[in-house]
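Let me begin by handing over the structure; questions about it come next.
The other protein chains are all here in position, but one chain of the complex has been omitted.
Order of writing sets the labels: A and B. Residues in every chain begin at 1.
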Amino acid sequence: MSKIKFFLLLPLMLLLLLPSSIFAATPGSELASVLEVQQYNRAIHIMAMLLIGFGFLMVFVKKYGRSALTATFLLVSVSLPLYFFIHSLEIFNEAKGEIELLILAEFAAASLLIAAGAVLGRLKMFQYIILGLLFIPFYMLNEWVIVENGLDLLKGAVADTGGSIVIHAYGALFGLAVAMSMTKRKDLEKPIEADATSDRYSLLGSMVLWVFWPSFCAALVPVEAIPHTVVNVFLALSGSTLITYISSISLRGKINAADIANAALAGGVAIGSTCDHASHSGAMLIGVIAGAVSTFGFARIQSKQQRAFRAVDTCGVTNLHGIPGIIGGLAAIVVVEGLNVSSQISAIFITIVSALIFGFLSGKIISIFGHRNEAYEDAEEFEDAEE
Amino acid sequence: MSKIKFFLLLPLMLLLLLPSSIFAATPGSELASVLEVQQYNRAIHIMAMLLIGFGFLMVFVKKYGRSALTATFLLVSVSLPLYFFIHSLEIFNEAKGEIELLILAEFAAASLLIAAGAVLGRLKMFQYIILGLLFIPFYMLNEWVIVENGLDLLKGAVADTGGSIVIHAYGALFGLAVAMSMTKRKDLEKPIEADATSDRYSLLGSMVLWVFWPSFCAALVPVEAIPHTVVNVFLALSGSTLITYISSISLRGKINAADIANAALAGGVAIGSTCDHASHSGAMLIGVIAGAVSTFGFARIQSKQQRAFRAVDTCGVTNLHGIPGIIGGLAAIVVVEGLNVSSQISAIFITIVSALIFGFLSGKIISIFGHRNEAYEDAEEFEDAEE
Partner (left out) sequence: MSKIKFFLLLPLMLLLLLPSSIFAATPGSELASVLEVQQYNRAIHIMAMLLIGFGFLMVFVKKYGRSALTATFLLVSVSLPLYFFIHSLEIFNEAKGEIELLILAEFAAASLLIAAGAVLGRLKMFQYIILGLLFIPFYMLNEWVIVENGLDLLKGAVADTGGSIVIHAYGALFGLAVAMSMTKRKDLEKPIEADATSDRYSLLGSMVLWVFWPSFCAALVPVEAIPHTVVNVFLALSGSTLITYISSISLRGKINAADIANAALAGGVAIGSTCDHASHSGAMLIGVIAGAVSTFGFARIQSKQQRAFRAVDTCGVTNLHGIPGIIGGLAAIVVVEGLNVSSQISAIFITIVSALIFGFLSGKIISIFGHRNEAYEDAEEFEDAEE
């Protein structure tokens, strides 16, 4: 217990040192304030995606719902202050507006929740917090290298407005690497079970993500480009949703509820890099491709991948965020005019490699703090959760 | 299966032909952009109503939750691109801003979801898609005739800002006609069962609809009229909610959860036509009347209607959207100053007739693709859905 408390109180303590001057002054004109309030509105939508969206999407594990939701609460609550704190050290970034910084912190939290999805049900509750404490600095390092070209590795700007690469692919591969470094034989054998109620909760999470996804992609887009971006995201999601149904029934004979809840979102993942550049038909096509590949992944690759990597990816984040994220990053090469192709490919490559390395390392560190007795069971850590 | 794929791939293929020039250029000034972003915000609220609201409202059928939610996903995903595609043909409408067009497409999707509610549980999954492919063009035809006076049948503008007539009544009567054309004897006998969990999901959907309804009605209202409209919608909903409780307990002796989840929304349906014109007390009165009539419909008419029309209206859309929609359209005659009464009545009449004719026709076409073995059961089409 004392060990737990130490790791939990640490971020709280750090925060109390949070200087109040980390944020750039709010812009002077009233119209500028109006624009920032519109941004805050998108920040609220993203928060709905983080807690209700990702949270309930993970409730498909039928006996682990309270834990999945509590873990979501904790992961978000660690991410926001920690991101602010590290930002305030001015190692990586310059001062930004408060809402812009909030949105960047939410992006980090989204990526962390994706990573956590890979090991969902196999960490003790306080280990999720340790995961968050490790993930956020590593994420910020990659964000700095790719988005701000902090190490001067890239020759041109990377197209990744909605984070296909730095948010989705990074989080998924980080999570996969954590899973690879700590999956036990026992975990490979234990089935992950859903039921009617957990499936309906999961579809709720999926719908919340679908609905607010345009605000995620358009969060930091200039005001005049928002309408086109928003329509693109909805078209990409429509494309992936339709193809997911077709693919699910074609590949399995029957519809699989988890395919629908997950792969339907692949269009949102993949349109991230090009949401403000693609034409509407291009956006829909990207959604269709991502949805098809993602469903194929869930239906045909998931179980093989498990054996090949000796890693259980509980929520299938590799197939929802990993592959579609990379597809999205590559799509920019075709879609975005004047893009520096080598920069884009380098960005994808750096993201994959750093996610795998730091993820594996993080998994080893987390393993030091032990393993659960029973995976996927609320009862191990929650009161009155036997039924 | 090949038949299914054809019908599903069709809309996807069409979309890839979507020209990128269908939208009017975004307005130049920054303030104009700010207004369009405020509109997009309402578009997100409407999307929450479509997926989470309508979706979960339909989860009251206890063994059909996964199907209801998947159908909702598919119906929305067909509607948006198909609406955009047909609009791009420039048969019906002129170019509009991207967000305005998105909102019009969402209105169409709302009407389609209402129609689908009438036959919920008795279509195979791919038949919902066929329903969508048939419904959207018919809906756009009626929208063009009523809202744009496309055939020059009306002598004056119709009052229907929030779509009591063209969205709610049209969708409900279309759905009723589909049900009439394809209800089997077996369907008339099979009970539609709810339980505590499905009722709570249904109330969740109802609440999501209630909360965001003002954004639906005010979606395309000029900025200065939005506050009055928003308050009107909440007062109409408050009125229908209170009277629904009184009516439910008066008519049945006990409260009926489905009455609350459904008839509480009748005020939102009925205030649609006059949301920007009614006084606050007028709005509340319209809500009270609509709620009372709707609850009476659920408690006393629903079962008789079933026998009379030989049609099972699964979600009771006739009583929630049909009758209250017509009440709302008629209320405009009293409320809206300077309204051309004959136009308003003609609009209602045209909507009813075209909904019934095209709905019946659509039902016959859908029937060609067969019937479910077991109504209202996920297990027929979903993996691992036996329990």
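Everything below uses one rule, namely that a contact is a pair of C-beta atoms (placed from the backbone, for glycine too) under 8 Å apart; a residue touches a chain by one contact, two chains touch by 3 or more.
The structure presented is a predicted model; accordingly, all values stated were derived computationally and were not measured.
Visitor: Which listed residue, B:Lys96, B:Arg200 or B:His371, touches the chain dropped from view?
Guide: With B:Lys96, B:Arg200 or B:His371 as choices, the missing chain is touched by B:Arg200.
Visitor: Who touches the missing chain here, A:Phe73, A:Phe92 or A:Phe309?
Guide: A:Phe73
Visitor: Just the residue numbers, please: which parts of chain B touch the chain that's not shown?
Guide: 31, 34-35, 38, 41, 45, 194-197, 199-200, 203-204, 207-208, 210-212, 214-215, 223-224, 226-228, 230-231, 234-235, 237-239, 241-243, 245-246, 249-250, 252, 254-257, 260, 264, 279-281, 284-285, 288
Visitor: Need a quick check: the contact residues on chain A for the chain that isn't drawn.
Guide: Residues 1, 4-5, 8-9, 11-12, 15-20, 22-23, 26, 30-31, 33-34, 36-38, 40-41, 43-44, 47-48, 51-52, 55-56, 59, 63, 65-66, 69-70, 72-74, 76-78, 80-81, 84, 97-99, 101-102, 125, 129, 197, 201, 204, 378, 381-385, 387 of chain A touch the chain absent from view.
The rule we apply is simple: only the chains that are shown with their structure count from here on.
Visitor: Distance between chain A and chain B based on Cα centroids, please, to the nearest Å.
Guide: Roughly 33 Å, centre to centre.
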